[in-house]
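One structure is given below, represented as structure tokens, and several questions about it will come after.
The complex is shown incomplete by one protein chain, all other protein chains being positioned as in the whole.
Naming follows writing order (A and B), and every chain is counted from residue 1.
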Amino acid sequence: MWNYIIRRLLWVPFLLLVVSFITFMLFRLGPGDPILVILGNKYDPKSQSVQNLREELGLDKPLMVQFANYSINFFQGDFGESFRYRGQSVRKLISAKMWVSAQLSLAALLISTTIGIPLGFFIAHKQGGWQDPAIVTICLVVMSIPVMVFVPVLLWVLCLKNLWIPFWSGIPCSGWGGLFDQRIIVPALSMGLPGVAIFVRLMRASTLDVMKQDYIMTAHSKGLGQFVIDTRHVFRNAIIPIVTILSFSLAGLIGGAIITETIMGIPGIGRLAVQSVFDRDYPVIMAITLITAGFFAIANLLADITYALVDPRIRYG
Amino acid sequence: MKKVSLTLLCFVVLMALGCSNDAQINLNVSTADKNEQSAKSVSSSKDNTGKLQIESNGKEGGTFRRLWSDPPTLDPHLTKDTTSAGIVVEIFSGLVGLNTDLELVNDLAESWDIDSTGTIYTFKIRKNAKFHNGKKVTAEDVKWSLERSASKETASPVAETYLGDIVGLKDYMEGKADNIKGLKVIDQLTIQITIDAPKPYFLAKLSYPTSYVLDRDVVTAGGRNWWLENPVGTGPFKLTEYKIGERIVLTRNDNYHLGPIDIYKVEMYLGGGQSMAMYENDEIDITGVGLFDLDRVLDPQEPLNKDLVVAPPGFSISYIGFNTTMPPFDDKKFRQALNYAIDKKMIAKDVLSDLVVPAYRILPPGFPGRSENIDGLGYDQDLAKKLLQESKYSDSSSRPRITITVPGTGGTLGLDLEVILEMWKQTLDVEVEIQQVEWATFLEELDREALQVYAGLGWEADYPDPQDFLDILFHSKSAQNHGQHSNSELDNILEQARVEQDINKRIELYRKAEQIIVEEAYWVPLWFTGEQYALIKPKVQGYVLTPMTVPKLSKLKISE
Partner (left out) sequence: MIQGIKTEPEMDSFQRKGHIHIAFDRLIRKKIAIACLVILAIIYFSGIAVDWISPYGYTDQDYTQIRQSPNFSHWVGTDRAGRDVLTRVLWGVQNTLILTFVGMLTGGLVLGVTMGLVSGYFGGYVDGIIQRSGEVVSSIPTFFLILIISATIRPRVIEFVRWVEDNSFLEGLIRGGIVDYFVISLSLVSFGWIGTARLVRGQILYLKETQFIDAARSIGVSTSNILFRHLLPNAISPLIVTVTMGMGSMIGAEIFLSWIGLGIQPPRPSLGVMLWESSNISVIRTEPWLMFAPGSVAFLMVLAWNLLGDALNDVFNPRTY
């Protein structure tokens, strides 16, 4: 087992190198020059000042040299400085924003799980009744609303002094105050509610699987009450597969909030990612890509390990 | 100075000022109070109910809140866009500046003197000019700042544009000299700058942040991010808080050399969001009014209508540019025909709700140096058709393909462009293909002068002088002449105007130049920013909406 883990971990740096190479090349060989973006259409790109700038940013060296420099620095933890935000360290820039996105994702995940898991558990018990299809349908409905429609509608309902909801003076609409500030409500809802569907289905399927098991039947025949069976056996076992995908969800959510962030003005990593691609802010682009890739690789590994830990039948050679 | 696409005009928050909602109780037991403010209003807050607070002098004046975006930099020497400039001009200052009427005024310089050749400027620095840390400003500081601005290490992209007229600057920038010959320190408070030719617009250029004065010790000690840690300047405000992506807080500089300031604090929220909603929710105190809210706000029944303020048009123009070396745009009549076929008045009124003013020439209304009698190419369908017939490309089947390129980061083509294209098709049977490329690609192709027709661009004035528009955009050797327009008569006139000392003669030269440009139809001038609407909370007084970025926050007063 440990062999396997070590091998997977060793693969990560190599993965990062390949990813960084691909990203690097795609951008450098494609159109668009960060210097021109910095200048806008207003200044003469052939002037001496610009030449100085080019040297300063290291853009005058041959491609492979640039890549080598970048990689060496990267593996030492130095992500360079942003082009657009001159002089600001990429690491500081990204970590501030990633922290924001992480908080948002956490809040969204909380919503998804606290609603989704109990619901899934509940409807698994109600097979054959109307609750099962009804709830699943509702979940799918919520999941199908395009985010860019959901957010403004939520804002409209919750944020403005609304005539329909008396005594509701509205919560602030934009900006960011951290995890415990009320302004997180709308974005967390818009990201979390669609996710409910996933957890409901998973929990439902998993619960049903567990309920089928022989040991549950044994518990019944032992005379244990339904409630005890549920809490001590069914729930605990049903939740295991959910846990394995949690790490994925978190990793995925971090990148997925772009629309919400843009509309609501949240200083998260999504907006920075979009902006940096359009700005050709290479250091930021590379850093975000590599960090996200790293996250995913680790999340992948964690999920696989948890799976193996949980199900002794799975062996990794 | 950067792209000003119509969509951006509609959606970007132009300005916002705010008054803090979570105000505190300030029962002022006023002691020696520099500002002589009477007791401020008593409003409740969660923490301070009932407690008597003896505030120190420094904290009265109120707070403003506005929306802003993360500035790419706050280093004045690296500043080249309005997002950065808007804050930089409040924290730092230079020898001269612009006031809210866009006139050149003294700032750090108490007075200046120009010699008879027009090339030697002598500035006397104010005795009471101090940095935020208390140090006095000396001529050495000015020299050091200008040299730092142009140095290789700083790598400022705009140094040459704004300071390039100073003798010896280019050599210094290339590393051939270790100081700038044209800068001479006469004594502690006097500095002399020599430029290479008697250019009257030099002072206007000097009002731009590239020449602002910095504290040498602070900058050298602070390293690359000195302005994040310790932005010491000479301006009316100090930067007291900067959380990237969240907010910037400016606090009044009590030692400001131009006089006392009323307002205490300015808070700028960097996250963005729906500004109208925030304004209505009392989270910010000023907001621009976008296209979609305009009707609601203009209705006299709407309570918001009382807060409405009309802003003067900005000094910017949006346009369609033709590359005059690429057929079919090498034919003047064809270009003119396209100009005549557009009903700009209708578009401005119906499609864009009068947020823009149709432009038939280059210089915006109210711009210094603008002459009145220029004939533009107005709306005349018959003339358009006639000119088309007379041109080389009247036959649509043999006409080369026409593609208009626009930058598209927001995903939508400006409505005005779509309407214009439709008009060209209906009136002249001219089909134009649209190509939307993202900004970086667009810039690259623009720079390579590879675009046949380009639009979605705007040009905004950096300093109030016609040279900034006419010369920089249309002189054949200028880098910003993306359409390869080349006209030797025009070039001559422009070169003459650069050094013409007599104001009236100079204006006349620029008038001739503009007339040529308009007749040659190098562009289709589209819009000047029309009257912009903004909403300002009534308790905010003294906010002046200006067409260019100038320091203005020091004039604010909050009354409760």
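The definition used in the following text is that a residue touches a chain if its C-beta (ideal position, glycine included) is under 8 Å from a C-beta of that chain, and two chains touch if they have at least 3 such contacts.
No experiment lies behind these values; they were computed from the predicted model shown.
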Hidden partner chain, touching residue among B:G86, B:P231, B:G271 or B:G290: B:G290
Of B:A129, B:I286, B:V419 or B:L457, the one touching the omitted chain in the full complex: B:V419
Among A:P62, A:G77, A:P146 or A:G223, the residue in touch with the chain that has been omitted: A:P146
Hidden partner interface residues of subunit A, rising order: 15, 18-19, 22-23, 26-27, 29-32, 127-128, 133, 136-137, 140-141, 143-146, 148-149, 151-153, 155-156, 159-160, 173, 208, 211-212, 255-256, 258-259, 263, 273-274, 277-278, 285, 288-289, 292-293, 296-297, 300
Residue numbers in subunit B that touch the chain omitted from display: 11, 274, 276-277, 290-293, 295-296, 346, 350-351, 401, 408-413, 415, 418-419, 421-422, 433-438, 440-441, 445
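Keep this in mind: only the chains that are shown with their structure count from here on.
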Subunit A-touching residues of subunit B, taken from the complex the two chains share: 1-3, 70, 72-73, 75, 78, 80-81, 150, 152-161, 164, 170, 173-174, 224-225, 228, 244-246, 269-275, 277-278, 280-281, 283, 409, 438-441, 443-447, 457, 459, 462, 478-480, 482
Subunit A residues touching subunit B - in the complex, by the definition given at the top: 31-50, 52-53, 55-57, 81, 84-89, 92-93, 96-97, 100, 155, 159-161, 170, 172-176, 262-267, 278-280
